[in-house]
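Only one protein chain is missing; all other protein chains are in place.
Letters are used for the chains, namely A and B, taken in the order the chains are written, and counting of residues starts over at 1 for each.
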Amino acid sequence: MKIAKRIIGLTLSVCFILSMCTFLTGCGTSSGGGAIEVDNDKTQMYVFSYNGGVGNEWLDETIKAFEAKYANTSFEEGKMGVQIIPDKQKMTAVSMLDSFPNSTYDIIFNENLRYNDWAAKGNLLDISDLVKEVGDDGKTIESKLSDNKAAALTARDGKYYALPHYEAFRGVVYDIDLFEENNLYFAADRTYSDFILSSTEQRSAGPDGVVGTTDDGLPATYEEFFKLCDYMVQKGITPFVWSGEQNAYSEFLLYALSETMAGEEGAKLNYNYGVGSLDATTNIVTHFTNGQPVVEAMTITEENGYLLRQTEAKYRALEFLFTIFNKSDYYYKDSMGKLTMSNKEAQQTYVFSKLENKPIAMLIEGTWWAKEAADSVELSISAFGDAAKNRNFGWMAMPGVYSGTVDSSNGKTQVLNDCMNCYCGINAKSTGARLEVAKLFVKFCYSDEGLNIFTKSTGMLRGVNYELTEDTKANLSSFYRNLIELRNESVIITPMSSSVLFINNETTLTAYESYWNSDQYLFPVVAFRGGQKSAVDYFKGMAMTQQDWEATYGRYINQN
Amino acid sequence: MRIVKKIPTKKRARRQKLGFYLSIVTLPILQYCIFYIGVNINSILMAFQSYDAMTGEFYFDGLVNFKRIAYEFGKNDQLWNALLNSVKYYGISILLMIATTFFAFYVAKKRRFSGMFRVVAFIPHIVSNITMALLFKYFTEDAYPALVESLTGKEVWGLLVDPDTVYGAIIFFCILCGFGTQMMMFSNAMSAIDNSISEAALLDGVTPFKEFLYIDLPMIFPTISTFVIVGIAGIFTNQMSLFSFFGVSADPSVWTLGYYLYKGIKGAAMSEYPYLAALGVLFTLVVVPITFLVRHFLNKADPTA
Partner (left out) sequence: MKKNQTIRKLKKTSSPMYGIICTVLLVYSLMMALLLAWGISTSLKHLLDFRTNKVGLPNMEFGLAWENFEIVFEKFETIVMSGGRQQYVNFWGMLNNTLLYAGVGALISSIVPCLVAYVCAKTDFKFNGVIYGIVIVSMVLPIVGSAPSEMKMLKDLGIYNTMYGNWIQKFHFLGMYFLVYYAAFKSFPNTYLDAAYIDGAGEWRTLLHVTLPLVRNTFLTILLIRFIDYWNDYQTPLLYIPSHPTLAVGLFNLGNSTVGELSWVPRKVAACIILLLPIMTLFITFRDKLMGSLTMGGIKG
C-alpha cells in the first residue's frame, strides 16, 4: 500500500509540476507558420493566408518575386526594400470577422469570407482605385474580372472591397483514360451503337450541343447519363464514388446538375431573387401527377423567393441523385455503406480503382481535389510504378436537359458556381507605408506575372480572367488543363448579388445551402439511404410557406 | 525539557473549532450556492426568458420557450422519436440488468475464469468512451463488412450506416461497454454477502440457481433498485454514445433526448439557451415525480428492508 501511495503521490506531483510549468510557459501551443525574423532595414507588411486545400507555396513564391522587384525601393525613411511576413493558418474567415481589424495583418486571403458581412463590418479597405488603376502589365484588375464578378463585388455600394482569391467549383471528376480506353463517349451517329466503337469515331455534341468543344461525347441529357451508367456497369466499371462521411459531398452533384439545368439567370436567382436579373422566370413545380412534376414558368421576386426551393431544376437533380443512390451498381459500395468513407479515402479509392482493375469512372468532388489527393497519387505510384504516372482526369460537363435530343438550339452552357467565397482584401485599418506596400502587393498578385506565379504553383486559377504563359501551361496537370478548357466554354457565377434581402441574410440563405434541407433531413443522402424517402417526398419537404418566408425575411423584402 | 502547551479553555476551543469549520465549509458552500442553487434557479428563470442579440441581454418573455417545445413536439417526429429511443433503451437496459445479475453471481462465486472475466469486464469502465467508440466505429465500418464478405462472399454495409442496423449496433455497443461495469457492481455487492448464508444453503443441497434466486438476488436488491432509479433520469440524459460516433450529425432516427440536449448546447448560440433551459425544466418536472414514485414502490418491495 505504501508503495502504491508513493507511486500515486509521485505521479500526481510530477503531473502537477509538469502541468504548471507548461501552463505557465504556454508550451504546447503554436500559432502556425514558422517565425520570421523582422529585418529592421526593410518595410514590413503582414499577410494572412488560409492554409487550406490550395496550399501556400504560391504565397512564398509571390513574396520572393515581389521582394526582389521592390528590393531597391524605399517606402520609409532609412529603409530600403520590403519584407512580406506571411502567416499561414487554418483560422477561418468566419472566426476572424471580429478580430481581423485589430490584428497585425494588412492583407487577408481566405475561404468562406462572407464579403457583405466583412464589408458591412468595415473590416475591408475600399480598393476601387486599385482595381481601376492600370498596372505594370498595361491592364486594370477590373478588366480581368468577368461581368458577373464585377457586378457581384460592386453590388453593395458600387465599390470594390475585395478581389477573388482562387476559383473553385463543385461537381464531378472523370477518368479520361478510362473513358478513352472503354469508349465511354456517345457517338454522333447512333446507327450502330449509342457509344463510339473506336476512339477515332466522331463523338456527339455533348451537353452544350456544339461539336468541337470539351464536352463532346459526354451525356447531354439525364436519360443519356443513366444510359452511360448502365453501359459502364455492363463493362464492369462502377460509375460513381464519393465521400460518405461528409454528407455535403454527395450534394456537390446536386449543385452541378441543377445550376446547369436552371441556366445562368436561373441559377443566379438563388442569390439575386430577381433583383437586377435579366430573366427572373424559372420553372416551378406546382404539384405532381402520377409521380411526375407539373411545372409552371413563374417570375421570381423577393416576395415569392420561397418558390426557389421548388424549382424543376432542383427536383430533377434530386431525382437524379435518388436514382444513383438506389441502384447499387451505380456507386462504389463504401460511399453509401460506410460511415467512415472520408473525402481522402474516396480520392484514394478513385485513384487506385483503375490500377487495381476495379475501375471507377467518376468522383463527386470539388475542383480542389487534385491537390488534396496528391499523397494518394504518390502512394499509387509507389505501389504500381509507371502505370500510375501521368494519368488524365477531367471535369465532367453536366447535362442540362432531362430527355430528348440535344443540339445547338437547346444545348446548355455549363454554369459553374465559384462557390467557396475565397477573397483577398486589405485591412481597413492598415496605414502608412504598410498600406502602400499592401496595395502594391495586391496589384502584383493580380498582375499577369503574379497570376501566372499563382497558377504555376497551385495548378489552379484565380477567380479572374488572364492569359497563361506557355511555361505555366506546361506545368499544369492534365486535370487542370481540362478544367480550364471547360471553364473557358462555361458561364461562371458567384453566390452574391445586390439584393438587400440577400446581402442582409447571406449567412442564413446560403448556410449549408439551406434549400437542400428537407423537413427532417439536413442532407438528401441521409434520407435516400436505404430508400427511406423518395425524391418526391424529399422535394415536398423542402418547400417553405409564404407565411414562414415573410415571417423570417419580411423586413428585407423590396428594399432595393 | 518538554514544553507542554496550555490546553485551551472550552470556549476558546469551541471558537477555534468554529474557525476551522468555517475555513473548510465556507468555500464549498459558496460554490454550492452558486453552482447548484444559483444555476438551477437561473435555469428556471431562463426557461421563461428570451435573448436579445442586439443588446446581449435576456428578458422575460412568458411561455414562449414552452410554446416552442410544444411546436417542436407537434411539428415532426424527431423529438417523439428521441423520446421513444430513450425509453426503449431504458427498457432494454433494465432487461439487460436482470440478465447481468446471473453473470455477476458466477463471478462472485469465483467460478472458472472469473478472475479473467472481472478484468475484461472492467476494461470498458476505465477506457475512454471516445476511444471505445472510435475503435468500434472503425471496426464496424471497415473490418466488419470485409469480414462478412470474406466469409460469405456477400457485400454488406457498415453497421452504423445501414438504417436497418444502426440502432441495434448502438445498443450493442452500449451493452458491450455497460455490461461489465454493471456486472462488477453486482458481483462486488454479492461478494459482500455473508459467506455463512451461502454455505448453509449449499449444505442444505440448494441448487446454484435457487441460491441465486433466493439469497443473492434479494440481498443485492438495493443495488438493483439504485440502478433502476438512476436510470429514470438517464432517460433524459443518456446519449447512447451518439455524440462519440456521429458528432452533431447523427441520423434523427437514432436520436435520444440526452443527445438532443447535448447537441443543442454544444452548437447553440446564446439565443438558444432559454429554449434548452425550458426543455431541461420540463424534463425535470417529468422525471422527479416518476423517480419518487418508483423509489417509493421499490423501497416497499425491498426484501432487505
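In the analysis below, a contact is a pair of C-beta atoms (placed from the backbone, for glycine too) under 8 Å apart; a residue touches a chain by one contact, two chains touch by 3 or more.
Since the model is a prediction, treat every value here as computed from it, not as a measurement.
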Wait, the hidden chain, what does it touch out of the ones we have here?
-> A, B
Using the touch definition up top, pick the residue from A:S74, A:Q348, A:N465 or A:T552 that touches the left-out chain.
-> A:Q348
What is the set of chain B residues that contact the non-displayed chain in the whole complex?
-> 4-5, 7, 13, 16-18, 20-21, 24-25, 27-29, 31-32, 34-36, 38-40, 42-43, 46, 102-103, 105-107, 109, 111-113, 116-131, 133-139, 142-143, 146-147, 150, 176, 179-181, 184-185, 188-189, 192, 199, 202-203, 207-209, 212, 221-223, 225-227, 229-230, 232-233, 236-237, 243-244, 247, 261-262, 265-266, 268, 270, 272-274, 276-277, 279-281, 283-284, 287-288, 291, 295, 299, 302
Hey, which chain A residues sit against the chain that's not shown?
-> 1, 4-5, 7-8, 12, 15-16, 18-19, 22-23, 27-32, 89-91, 95, 98-99, 102-103, 243, 245-246, 340, 342-345, 348, 352, 372, 375, 379, 382-383
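We adopt the following convention: only the chains that are shown with their structure count from here on.
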Please report how many Å separate the Cα centroid of chain A from that of chain B, as a whole number.
-> 44
As the complex stands, chain B meets chain A at residues 76-78, 137-138, 141-142, 145, 155-158, 160-164, 245-246, 249, 251-252
Any idea which chain A residues touch chain B in the complex?
-> 244, 247, 333-334, 336-341, 519-522, 526, 529-530, 532
